[in-house]
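Removed from the display is one protein chain of the complex; every other protein chain stays in position.
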Amino acid sequence: MTARLPIPSPCSAGRGRDPCGAWEGEGSVIPRNLALTLPRLRRGPLPLPPGAGEGVARSASSRQWPWHRAALVLCLFALTACERVQHGIQSALDPVGQQAGRIAGLWWLFLAVLAAVYAVVLVLLLVAAIRPRRRRRLPPGPAFRPEEPIERRLTRGLTAWAVGTAAIVLTLTGFSYAVDRDILALGHRAELTIEVTAKQWWWQVRYDDPVPNRSFETANEIRLPVGVPVRVVLKAQDVIHSFWVPNLHGKTDLIPGRVNETVIVADREGRYRGQCAEFCGFQHANMALDVVAMPRDQFEAWRESQLAPAVAPSDERSREGQRVFLTSACVMCHTVRGTTAASRVGPDLTHVAARPSIAAGTLPYSKGNLAGWIADPQRIKPGSQMPVVGLSADQLQSVLAYLDGLK
Amino acid sequence: MSSPCRRSASLAVLAVLALAACDREEREPRGAPVGESGPGAIAQGTLYAGEPSPPDPRRQEYEGNAYHLAQGKQLYVWFNCGTCHANGGGDIGPPLMDDSWIYGDSLENIFATIVQGRPNGMPSFRNKIPETQIWEIAAYVRSMSGQTPTAASPGRNDSLNAKPAEQRTPKAEPKQSTPGGPQVEGRQ
Amino acid sequence: MSARDASRFIRRDGPSLGEAETHARLERTWATPPGLWGWLSSVDHKQVGRRYIVTAFVFFLLAGLLALAMRMQLAGPNQTLLTPDRYNQIFTMHGTTMMFLFAVPVMEAFAIYLVPLMVGTRAIAFPRLNAFSYWVYLAGGVMLWVAFILNVGPDVGWFSYVPLSGPQFSPGKRADFWAQMVTFTEVAALAVAVEIIVTVLKQRAPGMSLNRIPLFVWGQLVTSFMVVFAMPAVMVSSSMLIMDRLIGTHFFNPAEGGDALLWQHLFWFFGHPEVYIIFLPATGFVSSILPTFARRPIFGYTALVLALVATGFLGFGLWVHHMFATGLPHLGNSFYTAASMAIAIPSGIQIFCWLATLWDGRPRFATPLLFVIGFIVIFVLGGLSGIMLASVPIDSQVHDTYFVVAHFHYVLIGGAVFPLFGAIYYWFPKFTGRMLSERAGAWNFGLFFVGFNIAFFPMHILGLIGMPRRVYSYPAGLGWDDLNLLSTAGAVILAAGVLVFLGNVWHSLKHGLVADDNPWGAATLEWATASPPPSFNFVHIPVVTGSNPLWEEADGLPVVSGLRVDQRELLLTSVVDAAPEVREPSPEPSIWPLLSALAVTILFIGSIFTPWAVVWGSIPLAVGLIGWFWPKSAPDTPEPVIE
């Protein structure tokens, strides 16, 4: 069954967001000759919801050292800071899930209480430093003895201070504990199970189903039906990683030899970004994943499309690409379901062209980026396990045509 | 020994140490620039000990480098070399951790064996594995019988303890053997 | 027989020996021999302490340069100034150097220099062990940095989590150098801890009962006990790591019954107390500087001591809050939340006592006090963000993000480096006999304070909007660019502050105002002797009659006599009341600590490459130790007959 299912769009018109559009990326020039310099890859900007500020998207130009901008930035800083924290595809303060929502609420509470405490300390410090003093003219040091009444008053102050600190701390502990319990309780009603295995430096994602042949694998992307709690089973193949999608929930480590779990739920449609949060070697910085929350029906459609084996190549070029793929180094590591490529070293490529990004969130998906990635992965992600495969320019074109068809 | 003499001597020692350390610890993920290597350029090992081929610069580059050896070890697992050669003890294929070599024990010979394949079951991996990775695997294969510098050879794996790590393997004195021997025994 | 002739036979200090003569005799007895040999065999705690301070500062500068390199790389998105391999080594070296080679040693260095002076004794306990600890520390630091320059620098983070730092995923010798550097510095730190404990418990001046011990000394005492109980954990775990890597043990191999979290438990059982090991001495600086510049005795001495001790105990109960994300049972985590928050109480008490001292005092805003005020402003913020981190849900979001980076720099730079700089401005006249420039000091403080906040405050926000730690690069478009640029700018200002400081030290060493014994009008015993102090510290051992001896005995401290002037002799007193008990000899300079340290170095570095180094390396070590402890060939001069 190779019928092309429509790729469900997670775009939501409701809030004026267009997460898909931003991901299209400009297709860079496909290299005609490998001897030529590789195309300048367009790595950014990553998509941000509108409203995240113009100042953010401009940053491609900040490669030089525009120190003069620092002053400007200082002024704009206060203005943009609030805006910035409230809109982000990887922000703990822009919660779209109940878990992240509870945590953000708790955080604002802590911030309010602790900011008040900080203000009190600063005021006391200021007063202590500059208050007028009667005894300023007494001789220094030796003859000075603290006065009993003042000493007594300060001691009472200290007692009150200690009791106050204890009370605040106790209250905050109580709130923290309550929220922790709350989040734990939210996790009891997960309807869907996803198994995420972290590897250096990408995410293998497996959608489990009670019916064995309805399980499938993808990589570096998680799609969720909106409003449905999803249990994520977390495993690691090599070293410790940490699964973190800030908009949905806090992080949980993936530890070799152990199995962890977390439950996430997305309350509104959109695309969010997760990133490995535990240092895991060379390419810890480029180990991201896309989380797409979509309406239930679209999710089901996507799921069906993922269950299908790979689309058969339709034109000559793609057929040639498939041949190259199956006879070159690609086949040593990758799976394309429906072909003889069945190795599980690298990501499953059955529907690679339908994913938002390649190389674990390093580049937005586009044919041009894919070309650059295959031609010289070690330039884009030095140290990653994807080797430089010696393909001729022609072979590369064919493989590209083939992979780009794997929707 | 006079003081300047001593100083220069100690500097020399330091320099040698430094070079060794740099080579051993370099992590060049791209591997060596591809040169005129390829299986065609490889000196074929004779069946019996013959003229030693001139040392290839890649020996130092791959065999003395901890990162390449570790990558080789990982690829050995990923590319299922163990299906035939087990953890080096040999199964369907000949053992790799002993002292007998049918097609030569040099890095170049092993490279050629992987690229070209050999009769009686060793497939050719030409175009299937990028050359850099083949050099890494070949260097790792040599580390299994202790041919690589101990300081660079891999330590134990985070897996079931099948044998002591390569860095603890005593160096075996390679000797050539005929294609008959262990392989045929292995295949029964 | 003239009086002069008679005095030749007098071997103890006292009224019958003139002051000048006593001074000269003590100088002959206690001075470090001249020349290179003398320098290498010195056991004078002031010389060793000075070496420690200078060495630690060199490491501080080196690690600071690494920090600048990281900030340059992160100033904008997708920068390629550093390769990931180099960046990983750099951030690991930055953390490792700052924690193991700068922060802990520099605090111990101040203890080595100041504690004997503050408790009124002539030398530190076990001075040869002290010299040995310095050489071992130096060897460990040099080894790590030489390794880094040779591209064998560790690249697995200062916490070296397995399996990443284990044999499979860290090939080569990089992580081994890290593990052995830990062993070096811990040997040094443990040795110093024992010296400090014994010095404080047994060598206090007569009358300095427990309730009269200066707060700095209390801080160092509690710290030393924390070192004793915390550092073995990291020695055990780093030994396990190196055994896993070298001889194939399976402590951290899950396939053979090992466990990756065992490392984290052991490491953080050390790692969290480590923070207090750095912070408590800094509170000691604050408690020393504040009364002097507020010109009143510290408020709440007892409360401060109890807070120190409470922090010392609680510090061991919170290590799990570094592991909230690892999926440990929730009930257990809640316990650690409570414990982590509870530590805010003693810290709050300390802050109040300092504020109260300032409030009731007549402050004189010299540079040390500026740094203390900066400390309060910054450290309190860091402490409050620490309360956020103690909460399991909040921590699950901000753990391992730039929020945490901001938090611990507020706590460590604010809580330790600011007081440290204050301490340098404060004690520089005692160390060198010259004052640092106050004007440059104000600039130093201003640049430091402003630069620090610009560099690190934005990191709070960066962490909340999703930027993880330890990334060598980040993509554009996540809203991180400007904040990172701002942070880099702050780092440059901070660096300018450090430059001003270096210039100030350089200039003042030669041209600073000459300081008298007690230039600040302070109250503790180190100001009762010359600046810089003579090799024997005090001509006569002072007697202490209160908590602020120099203020309470304005016309000169009473002293005791009867200690030998022709041999190194210390006065031991009882633990609680500091009543005189014994006159105990103190060791002469010796080259053996250096030789033993060299033997240890050979053993440790050799064991990176072969486990047999432990066996053959122990032979020179045994020779070194026997040479060290072998008694002098001449028996001690008998007790003098004539008095």
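Each chain gets a letter, A, B and C, in the order it is written, and its residues are counted from 1.
Here is the rule we go by: contacts are C-beta pairs under 8 Å (C-beta built on N, C-alpha and C of every residue); 3 or more make two chains touch, one makes a residue touch a chain.
Just so we're on the same page, contacts and distances are computed from a predicted model.
Trainee: Pick, from "Ferredoxin", "NADH dehydrogenase subunit N", "Domain related to MnhB subunit of Na+/H+ antiporter" or "Heme/copper-type cytochrome/quinol oxidase subunit 3", the protein name that UniProt gives for the chain of this complex that is not shown.
Mentor: "Heme/copper-type cytochrome/quinol oxidase subunit 3"
Trainee: Looking at the whole complex, which visible chains does the left-out chain touch?
Mentor: B, C
Trainee: Considering the whole complex, which of C:Ala31, C:Leu81, C:Val142 or C:Ile247 touches the chain not shown?
Mentor: Among C:Ala31, C:Leu81, C:Val142 or C:Ile247, only C:Ile247 touches the chain that is not shown.
Trainee: Out of C:Leu210, C:Val236 or C:Leu513, which is the one that touches the chain we can't see?
Mentor: Of the candidates C:Leu210, C:Val236 or C:Leu513, C:Val236 is in touch with the missing chain.
Trainee: Tell me which residue among C:Leu66, C:Ala125, C:Val182 or C:Leu318 touches the hidden chain in the full complex.
Mentor: Residue touching the absent chain, from the options given: C:Ala125.
Trainee: Which residues does subunit C use to touch the chain missing from this display?
Mentor: 12, 14-15, 19, 23, 125-126, 129, 190, 193-194, 197-198, 201-203, 206, 228-229, 231-233, 235-236, 239-240, 243-244, 247-251, 253, 256-259, 262, 265-266, 269, 517, 539-540, 543, 555-563, 569, 571-572, 575, 580-585, 622, 626, 629-631, 635-636, 639, 643
Trainee: Can you list where subunit B touches the absent chain?
Mentor: Touch set of subunit B with respect to the missing chain: 156, 161, 164.
Rule of thumb we're sticking to: only the chains that are shown with their structure count from here on.
Trainee: Based only on mean CA positions, could you tell me how far subunit B sits from subunit C in angstrom?
Mentor: Averaging C-alpha atoms per chain gives centres 47 Å apart.
Trainee: Any idea how many Å lie between the Cα centroids of subunit A and subunit B?
Mentor: Chain centres of subunit A and subunit B, defined by C-alpha means, are spaced 40 Å apart.
Trainee: Among all residues of subunit A, which ones touch two or more of the remaining chains?
Mentor: Within subunit A, residues 238, 256, 282, 382-383 contact more than one other chain.
Trainee: Specify, in ascending order, the residues of subunit B that touch 2 or more different other chains.
Mentor: Touching at least two other chains: 27, 158.
Trainee: Per the contact definition, I'd like the list of subunit B residues that touch subunit A in the complex.
Mentor: It comes out as residues 27, 29-31, 34, 78-79, 127-133, 158.
Trainee: Touching subunit B in the complex: which residues of subunit C?
Mentor: 85, 147, 150-152, 163, 166-169, 171-174, 244-248, 250, 252-256, 609-610
Trainee: Across the complex, what residues on subunit A touch subunit C?
Mentor: Listed in rising order, the residues are 43-48, 52-53, 55-57, 59-60, 62-63, 65-67, 69-70, 73-74, 76-77, 80-81, 84-85, 88-93, 100, 102-103, 106-107, 110-111, 114, 117-118, 121-122, 124-125, 127-129, 131, 133, 135-136, 138, 140-144, 146, 150-151, 154-155, 157-158, 161-162, 165-166, 169-170, 172-173, 176-177, 179-180, 183-184, 200, 234, 238-240, 242, 244, 246, 249-253, 255-258, 260-261, 273, 275-286, 362, 382-383.
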